[in-house]
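Data first, discussion second: the structure below is written as structure tokens.
The full complex has more chains than appear here; those shown keep their coordinates.
First chain written, first letter: the chains are A, B and C, and each begins at residue 1.
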Amino acid sequence: MTSRENRGRLLISCPDRIGIVGAIGQFLASCGANIAESAQHSTAPWGGDFFMRVEFELEDLPNREEALCRDFAKLAEEYQMRWRYHPARKKKRMAIFVSRELHCLQELLWEWQDGLLDADLKMVISNHEDARPLVESLGIPYYYIPVTPENKPEAEAQALALMDGQIDVIVLARYMQILSPSFLEHYPQRIINIHHSFLPAFIGRNPYQRAYQRGVKLIGATAHYVTEELDEGPIIEQDVMRVDHRFTALDLRIAGRQVERAVLSRAVKWHLEDKVIVHGNKTIVFA
Amino acid sequence: MTSRENRGRLLISCPDRIGIVGAIGQFLASCGANIAESAQHSTAPWGGDFFMRVEFELEDLPNREEALCRDFAKLAEEYQMRWRYHPARKKKRMAIFVSRELHCLQELLWEWQDGLLDADLKMVISNHEDARPLVESLGIPYYYIPVTPENKPEAEAQALALMDGQIDVIVLARYMQILSPSFLEHYPQRIINIHHSFLPAFIGRNPYQRAYQRGVKLIGATAHYVTEELDEGPIIEQDVMRVDHRFTALDLRIAGRQVERAVLSRAVKWHLEDKVIVHGNKTIVFA
Amino acid sequence: MTSRENRGRLLISCPDRIGIVGAIGQFLASCGANIAESAQHSTAPWGGDFFMRVEFELEDLPNREEALCRDFAKLAEEYQMRWRYHPARKKKRMAIFVSRELHCLQELLWEWQDGLLDADLKMVISNHEDARPLVESLGIPYYYIPVTPENKPEAEAQALALMDGQIDVIVLARYMQILSPSFLEHYPQRIINIHHSFLPAFIGRNPYQRAYQRGVKLIGATAHYVTEELDEGPIIEQDVMRVDHRFTALDLRIAGRQVERAVLSRAVKWHLEDKVIVHGNKTIVFA
């Protein structure tokens, strides 16, 4: 069995207090687990919130994780922890939504093929046919679900039905439709969007056109979890690139693709590796 | 006489048409001037606006520039040019306004001492006394003009009187007072401000606090010419730096100083070297 | 006819002297050409070398460029110019060489498909079969030419024969064979290589392994023209990314792909758009 089989991850949030790190460390040691990576964050030295990500190795983990979780639940109760356990061997099942701009999809597919995205890529859903050849050439199911103002509820229902029980995380790789609150409810903190600006600048439509009009000297992109408020969800990652007066609005749009795909790709990777904890409207990223 | 004595700069804007570069080049050659640097920009291949910056060397320039300008005016008329001539030997006379945060002032003073800022630094004006020792230790006049909601018109009048006929450019190096439209009218496109965010994100007060609340992953700074609309003037330069969940609002403020001083310093340098042309609410920077 | 049909580029090098810009500008104006972009560089205000790139629009260029070049040759003689003329409508014919790491090839193929690489991609040549499916799926001819220490001269002869008269520029997109001087002679300043380090650090083999051993905090990549001396040719572009103590040598290699493909892609784009002039062992890049 490879070491991947025996690797587990714990994500923990709780009120900060003395002894948490020791208790978790002792617990894992008492199970015979070795901590391979560990990161923590406290919002304040006393009286704050505590967050931790631990990645550990434990022999014969698949057969022992049920007991481990049962035992950890007792500790968790004592410290009022919210926690999640993820075995590294179970890849998250991912759906990608895309419209007509394919660069972000392409980047994700490339990294996925290269083994750099730790996901089980189940399907690509699109309101256009543009991405079909690319996606099907890799043997990934492609679903064309056109969306109009009139059929939107039906279209969303169709997508939900396709994904039902199959999908752990949805990536909006330049999907140009706004999802309804009822859709979002099915995947809280599990839908990642790429917005083509440095949020909170240029929320909403046509950010490159507006960046052009404002005469900014950098353009950016933001990957965030989708919430009901447009472009207001917890930010996972952002980056920028330098531009100048020679760039037309179209040039900005083309150049910006480089930032968009890099930013989305990092955010998705971190999510898949359980490196992101949402805290209110922010994220803690143990990158 | 050093080569600096003989170096001149022309900044030109006009409707684009055939022959402009040739005409300017021929004109300078016919005067015996050698073009040392030249940069241009057209907003469109046909029918756009044309912008040019030429830096040239001409022997005995101080005695010949009057005639040169007179002759160039004829050419300029033919091509409907707006233009400015700046001899490199005449440093721009600069006033710096500052409040209590001194990092931007300090950076400008260092660069000025080092000969990297091509300015004649005439005075520092402040609504506080904090910067006095630093400024006076360098032999630069320091004027303390306190500002309250009540005395603001008088305070501005006092500053204007001190600068009257003495100052070519004003730098707001973290000056935390909003200047009135009537003040601004005296120095159109000649007041440079540093705003401590990546505009248009976080316009107005407390950008670091708001950046903290939004959970951004980069913080930034923007140097721009001041216009009547707060933080809406033409952007000269912007930059960002990476932050993460560990930064408190105070940490952001301290870290951001590095970006603020670098961005302001570059913008001021470019302005002093006549590298910035304002076009509508944008800038063309021939950096 | 599109504007692309009517766009021409002149790349010029000559001893600097008074009047060059004017003479070129007048010449183009007298032909009725409008300068769309122009950039120049002098190594010194007096007595240096002068370099210029001019991009112009001229109606009916395809029928007039022969005469234009004939006339320009006279001007060029007067000023001792070395010069090249490139009509924008003629895409450079490109061959890509690759071995087993496909990320740089993939990036180039994407950009080419997206219309961002202004090239006529004629063929991909490889000493392995790995890239065949990807390349052929795009309808691009793929030639497998295995290379061993014994057959190297024959292998190179075979590649040269395939390219004979067909190829303007060769891109080594992670091609792990050293080309012989006699091969290089056929394509002076027209073979672009990506080296997976920030040259001149880690010249030669296994740069990531050596970067790991040295404990650097940034890794980089360098695109350069290939010359007889390994990794010593004129540098076109370089970039870096941040790493830390957690990166194994393998992690560096994987992370470095992002920089390699970005750097190579920029360098190739600039070459294709005639934005690079080689001067001794350096480049002037009018990016």
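The working rule: contacts are C-beta pairs under 8 Å (C-beta built on N, C-alpha and C of every residue); 3 or more make two chains touch, one makes a residue touch a chain.
Here the structure is a predicted model, which means the values were calculated and not measured.
Chemist: For this file, with 3 copies placed, note down how many copies the whole complex has.
Modeler: All together, the file's complex is an assembly of 4 copies.
Basically, only the chains that are shown with their structure count from here on.
Chemist: Compare the CA centroid of chain B with every other chain's and tell me the farthest one.
Modeler: Chain centre farthest from chain B's centre: A.
Chemist: Fitting the CA atoms of chain A to chain C, what rotation angle results, rounded to the nearest 5 degrees?
Modeler: About 180 degrees, rounded to the nearest 5.
Chemist: For the homomeric pair chain B and chain C, should the interface be classed as same or different, according to whether the shared residue numbers exceed half of all numbers used?
Modeler: Same; most numbers are used by both chain B and chain C.
Chemist: Averaging only over C-alpha atoms, locate the centres of chain A and chain B and give their separation in whole Å.
Modeler: 42
Chemist: Per the centroid of Cα atoms for each chain, what is the distance between chain B and chain C, given in Å?
Modeler: Here the centre of chain C sits 37 Å away from the centre of chain B.
Chemist: Quick check on chain B: which residues sit in contact with 2+ other chains?
Modeler: none
Chemist: Sort out for me which residues of chain A touch chain B in the complex.
Modeler: It is residues 41, 198-202, 214-218, 220, 234-240, 244-246, 279, 281-285, 287 of chain A that touch chain B.
Chemist: Give the list of chain C residues in touch with chain B in this complex.
Modeler: Within the complex, chain C touches chain B at residues 3, 7, 16-30, 32-40, 42, 45-46, 57.
Chemist: Please name which positions on chain A make contact with chain C in the complex.
Modeler: 103, 106, 110, 114, 116, 137, 254, 258, 262
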